[in-house]
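Here the complex is missing a single protein chain, while all its other protein chains stay put.
Every chain is named by a letter (A and B) in the order it is written, and numbering of its residues begins at 1.
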Amino acid sequence: MSAEKTMKLNLKIWRQKNADSNGSIEDFQLDGVSTDMSFLEMLDVLNEQLISAGREPIAFDHDCREGVCGCCGAVVNGQVHGPDEETTLCQLHMRRFHDGDTIQIEPWRSRAFPVIKDLIVDRTAFERIQQAGGFVSVSTGSAPDANTISIPTRDAEKAFDFAECIGCGGCVAACPNGAAMLFTAAKVAQLVTLPQGKLERSSRVLTMVERMDAEGFGDCTNHYECSAACPKGVPIEAIAVMNREYLRATFLSPEGA
Amino acid sequence: MLRWIYRFLNSSIGRKALMASTGLLLIGFLIAHLAGNLSLYKGEGVFDEYAHFLGGLEILPLAEFLLALLFVAHITMAILTTLENRGARPVKYAVAASHGKKTVSSTTMFISGLVVLIFLGKHLWDFRLHKEAFEKAPAEVVQTALSNPLTAMVYILGAIALGFHLFHAFASAFQTLGVNHPKYTPALTWLGRVLAVILALGFASFPLIFWLSQGGAH
Partner (left out) sequence: MSSNSPILDPKCPGGDIETRWDRHRFAMKQVNPANKRKFHIIVVGTGLAGGSAAASLAELGYRVTSLCIQDSPRRAHSIAAQGGINAAKNYPNDGDSVFRLFYDTIKGGDYRARESNVYRLAQVSNNIIDQATAQGVPFAREYGGHLANRSFGGAQVSRTFYARGATGQQLLLGAYAAMNRQIQAGRIDMRCRREMLELVVVDGVARGVIVRNLITGAYERYAGDAVLLCTGGYGNAFYLSTNAKNSNVTASWRAYKRGAFFANPCYTQIHPTCIPVSGDHQSKLTLMSESLRNDGRVWVPKAAEDKRPASQIPEEDRDYYLERRYPAFGNLVPRDVASRAAKERCDAGFGVGSSSMAVYLDFADAIDRDGEDAVRAKYGNLFHMYQKITDENPYESPMRIFPAVHYTMGGLWVDYNLESTIPGLFVLGEANFSDHGANRLGASALMQGLSDGYFVIPYTVCGHLAGRHLQPVTTQHEAFAEAESEARSQTEKLLAVGGSRSVDSFHRELGLTLWDDCGMARSEKGLKHAIGKIAELRAAFWNDVRVLGEEKDLNQSLEKAGRVADFLEFAEVLVKDALNRTESCGGHFRLESQTEEGEAKRDDENFSYAAAWEYQGTGQDAVLHKEPLAFEYVQLAQRSYK
């Protein structure tokens, strides 16, 4: 058991009033940060301090604080969701830092994710990508008994690996090109791995990629930073699957005409 | 009817697939090119024979045209992708760090490609466009050109840039074309890296040797 300690930190945090204004990095000193705190709890403490000083607290998205809703996220000292592997910002703990550290906190940076305020960005581009085809067209009530579809364990597990994406946007933020390939591919790959999703595989990949491209994300050049930064470890294989599906749909399917 | 081609070439994946497939074909060309060049080490006569054989081929103009097309397609896609990517992050991060996956090679593809392109211009001038190139025996042309330390340096730099480029390119092309398999991908990654080193060393060996042997003559 590591004993709780407290530390003093220098924080450099991006502040921006709204989408139309210019932001800048502001400096804050924070004392008495417990090593047991989560990163967001550290920000809570800072905000309490700001409020008592009459300054507006730092706005940041967060909700479940257990690493699954995908709300939170920031770039910490240049690293998406901070230094830990497979960890969301809310699951990052202050024991990863040391007394006297300077911590730089920035929002996701992407043309497709404009900053709304401080660390909050607009991720609705992700919504539009999902709406473009991230589903199986089955209406309520029309499903057959679940066991009429047999799925090998390895396929179910594989599909789960892709399906674990929480839509946080960390992949885009981490990609040197600002590409949204891993996010889009996670859904394409999940659904094409399962028999339920195979019927619409061609139209799905064509429309989702088209939407993704229209949103202003960059193009993938296989740096693989996305998967390394992904708090759920969505495998890079997803992107290969999507590439393959896209080529297949373009050259071999009627939908590609 | 051609709408799909337009769509394909306008899509991020389509462009990259074209870049990857032309890239792989160009790697194929490089391997053949190096193999041919290696005949220099068998003696000047062998190299001259090989060069004349190539020069005498009837389909050479067509092959050259196709090769040029590969380059043009590859470079066009690279420029489009790079421009797109430059625009995708208007505000840069204040601190540059990562989760450790990107490499010097993967982040400098455009630069290494550009260096290779510049080198290619010089290379074509030296051996294909320059008038003197047709007046002497091929092996002699090579020898003369590479004996110039400046030219040799450019050729060595070109080979190093090519190595850097291919270090990322080979395996990356397979990923882009949808080939990713737990069994084969690690092997492809290493094959690509080994290939990059072999091609870079292979091509660099000529200027190195000519330069050094010439230096030894002094």
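Just so we're on the same page, a contact is a pair of C-beta atoms (placed from the backbone, for glycine too) under 8 Å apart; a residue touches a chain by one contact, two chains touch by 3 or more.
Small disclaimer: the values here were computed from a predicted structure and weren't measured.
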What are the shown chains that the left-out chain touches? A
May I ask which residue of A:Val75, A:Leu89 or A:Ala159 touches the chain that does not appear here? A:Ala159
Sole residue of A:Ile25, A:Ile149, A:Ala214 or A:Leu252 that reaches the chain not shown, by the stated touch rule: A:Ile149
Identified contact with the non-displayed chain, of A:Pro107, A:Gly197, A:Pro235 or A:Gly256: A:Gly197
Please give every residue of chain A in contact with the chain that is not shown. 1-2, 4, 18, 34-38, 40-42, 44-45, 47-48, 51-52, 54-57, 59, 61-66, 68-71, 84, 87, 91, 93, 95, 116-117, 120, 122-124, 126-127, 130-147, 149-153, 156-157, 159-160, 163-164, 166-167, 190-191, 194, 196-197
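Just so it is clear, only the chains that are shown with their structure count from here on.
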Note which residues of chain A are touching chain B in the complex, please. 12, 25, 75, 77-80, 85, 104, 106, 109-112, 174, 176-179, 181, 209-210, 212-213, 216-225, 227-229, 236-237, 239-248, 250, 256-257
Can you name the residues of chain B that touch chain A in the complex? 1, 3-4, 7-8, 10-17, 81, 84-85, 87-103, 106-107, 109, 168, 171-172, 175-180, 182
